[in-house]
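Encoded as structure tokens, the structure appears first; notes follow it.
Missing here is one protein chain; the remaining ones are kept as they sit in the complex.
Now for subunit A:
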């Protein structure tokens, strides 16, 4: 199969060793799959943000919130949805298809926490769930906080007084 799909006039014989074949397949694969991955990430990630915008619009119109105030409850609703989908095992299927499209939105943050919590449940509530929930998300929280601290320091040094 692979030999035929290689196309062109040059036919290689089927006597390729598995190693040769892997190397050969690798030269064919990446460029196409990166583009495809990006398209899928774009569509799924965009769709999640679209859903977020719809929820935000509901908060603005039904609860009469200001757009700035509505983004926090929107994020919370998306996180609840993500936790439910993760619990049902659906989010991981979406993630396999979408790659970064489902990992980059805040739903992916919740997914990483929820799946870590579920996975380590058998080790107990304290050591398993409590200890492992931030296994992936922890790096995001730590680096975000440290970066925010240094940005704050920079604002202090430049004397903006927090205006930005």
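Convention: contacts are C-beta pairs under 8 Å (C-beta built on N, C-alpha and C of every residue); 3 or more make two chains touch, one makes a residue touch a chain; residues count from 1.
Everything that follows uses one rule, which is that contacts and distances are computed from a predicted model.
When the unshown chain is looked up in UniProt, the name that turns up among "Stage V sporulation protein AE", "Xanthine dehydrogenase small subunit", "Cytochrome BD ubiquinol oxidase subunit I" or "Succinate--CoA ligase [ADP-forming] subunit beta" is "Stage V sporulation protein AE".
Touching the missing chain, out of A:16, A:65 or A:129, is residue A:129. What subunit A contributes to its contact with the hidden chain is residues 30, 33-34, 37-38, 41-56, 67-68, 71-76, 78-80, 83-84, 86-89, 92, 99-101, 103-110, 112-119, 121, 125, 129, 133, 136-137, 139-141, 143-145, 147-149, 151-156, 161-164.
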